[in-house]
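Dropping the structure in here first, questions after.
Excluded from the complex is one protein chain; the other protein chains are retained at their positions.
Up next, chain A:
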Amino acid sequence: MKKNKNIALLVVTLLISIPFMSLAQQAASISISGEVLTPLTLTKADLANYKSASHKSKDKDGKEHEYKGVALVEVLEKAGVTLGGKLRGENLAKVVLVQAADGYEVVYSLPELDPEFSNNTVLLVAEKDGAPLAAGEGPFRLVAPQDKKQARWIREVRSIKVVFVK
């Protein structure tokens, strides 16, 4: 009897909390989707599952900063993007479309991210000088050390989509 009462209480509590759950803010995350085998949703905590990578660079302010994160290619590999031996034929006509919270978009081609093609490493970073990226820059940003202009160092990354150029 008491058990049933507890279950009833639990059900009522759950029902009451449904509207609040839908109002709850989503934790900051990025989605990896499109031409992938496994779509991913990554939070900052998930980045700990990848090998750490960092880059020191001067920002627009002229000061040197250390960005810390992971190689973007590793995240794409985890999602099952056609890289390495599979990056051939029509797969060379895919691009990585990166979108920011404000709608800003940039693309990378797969070969420029793939270590079998390029010695450059594009980083998906979440920390700057040992602290989480500030609002307006983070929680996620790309760092492309090989780019002379930082226009593809896209801030506030929300989604990464692998798409065929039709």
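Criterion: a contact is a pair of C-beta atoms (placed from the backbone, for glycine too) under 8 Å apart; a residue touches a chain by one contact, two chains touch by 3 or more; residues count from 1.
Keep in mind that, in the parts below, contacts and distances are computed from a predicted model.
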item	value
Options "Sarcosine oxidase, delta subunit family protein", "ATP synthase subunit b", "Cytochrome-c peroxidase" or "Iron complex transport system permease protein": UniProt name of the undisplayed chain	"Cytochrome-c peroxidase"
Residue of A:64, A:102, A:116 or A:129 in touch with the missing chain, whole complex considered	A:102
Residue in contact with the excluded chain [from A:74, A:114 or A:156]	A:156
Positions on chain A where the hidden chain makes contact	25-26, 28, 101-104, 135-137, 155-156
